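The chains shown are only part of the set, and none of them has been moved.
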Amino acid sequence: MTGQDRADGSVVSGHFMNPLEDTQSQQDTRQVPIQRVGIRGLRYPVTLLCPGGAAVPTVVSATLLASLDASERGTHMSRFATLMHEYRDHIDPRHLLEMAAKLRASLKAETAQIILTFPWFVEKVAPITGQPGMVDYEVTWDVTVSDAVPRFLTSVVVPIATVCPCSKAISERGAHNQRGELTLTLASAAPPWLDDVIRIAEASASCELYSVLKRPDEKFVTERAYDSPSFVEDVVRQAALGLRALPGIQAFRAQAENFESIHSHNAFAMVEEGW
Amino acid sequence: MTGQDRADGSVVSGHFMNPLEDTQSQQDTRQVPIQRVGIRGLRYPVTLLCPGGAAVPTVVSATLLASLDASERGTHMSRFATLMHEYRDHIDPRHLLEMAAKLRASLKAETAQIILTFPWFVEKVAPITGQPGMVDYEVTWDVTVSDAVPRFLTSVVVPIATVCPCSKAISERGAHNQRGELTLTLASAAPPWLDDVIRIAEASASCELYSVLKRPDEKFVTERAYDSPSFVEDVVRQAALGLRALPGIQAFRAQAENFESIHSHNAFAMVEEGW
């Protein structure tokens, strides 16, 4: 399904004599405004422009949406993918706002929204041996523009380790622990840099994760995690304290999910403020 | 991670001499209330009690959650799974409300929420030959109880076929079409029966889907779909008209996603009212 961006499609091609019928521009009489219409699951190679000036390549999964008046039958689907193509080499929060504003203007829509999800990598060194390795986080930027103030949401999924305080307290030796994921979502006028959000998340767990750990490092992270046991409830509370202290935050949500090593189901906790 | 439901754990087992430390019941001084804590991804075999009296087995993926006061460190995790075990043989909207109320009372929580997602099957006969086959839908029941009126959400994912009206109008022969998914979510005091929601969804598409189609049936569905072309926007608008007419509906959302046969990304549209 795709739209026709000019009044006269026949100019574009010699394959047909008459203008192609513009089905999308038909009047719609059902009186149902559409809050969002567009494309999802568009995987695209992009370059992220980082605060310090670095240009970092990654791959996004993109959702581009706009509202549609009750009177119009269809939107112009090809413009969404074209917009992604135009901006693929300079993606950052400021350009995302620009993209959404451009989409909104071009479609004469009340609202436009762009959501990009992508892996973000941080090079970490092992805590004792200093061996380097990249750790991956999943980031989502979600921007909405309308007549109101733009809304910018940043969301980061951070893998963490948690040692169960109950298991530690009641057991004569050992304590069950596991990998978990802490997802921090926050609304802010000027989005904080990703590494600042990741730092808050990793400080909320029993221990942070690494890609490369040699034996002395493994001893260190094992003992450190054991010394900082955290329920899934503790993790989201610590994250909440960290997020409250971030400058410019309007609202946040912290969600922790532990892949419990004693169950085949997960433990989950969520704190949200300011929404 | 699991809680201790009695005052004195030592009664339960001779493996230890003193009561086990009750870490979860410790005071928490961080002043961060937790909106939701509990378990996710608990897969369980259940029996659904249907309006006509039928008892239908299926498998749920369950999420059971409760709020936690700022002053308490941890919830009692074992109660969530135990509750699912107790109710596994009689699942329906009324019992879900009862489960949530029981969870809330047992944990002295402000709020309790239970979310079950499960496949639901309808036996359909092929439109011409009458050959029978089961079609699967994915259902979510999501109930929240607190001091306020309970909130009951029903969500059904319905696979559909859509023929693109633009492609049909501009092409000399054929028209691109594809499978899509229409997800209807609705809030209501007394939840409508699943088959009524499915009927609305299937009537909103170019054609409904079947598991078994012989050649005369395939001719029928091909022509029927071609005769009812629908943009993703048309699908959600038709669904909205259908949902508005359902008795007892408080709010709804219709989301259509087409696995476009001309793109590797999807087309998406959403209408919501009453939230």
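A and B are the chain letters, set down in written order, and residue numbers restart from 1 in every chain.
In this section, contacts are C-beta pairs under 8 Å (C-beta built on N, C-alpha and C of every residue); 3 or more make two chains touch, one makes a residue touch a chain.
Predicted model, so just to flag it, every value in this text is computed and none were measured.
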Number of identical chains forming the whole complex, with 2 shown: 4
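Everything that follows uses one rule, which is that only the chains that are shown with their structure count from here on.
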Turn needed to bring chain A onto chain B - CA fit, degrees, nearest 5: 180
Interchain centroid distance [CA atoms averaged], chain A/chain B, Å: 24
Partner chain B, residues of chain A touching it in the complex: 1-3, 9, 20-21, 23-24, 28, 30, 32-43, 63, 65, 68, 73-75, 77, 81, 164-167, 169-170, 176, 231-234, 236-238, 240-241, 257-258, 260, 262-272
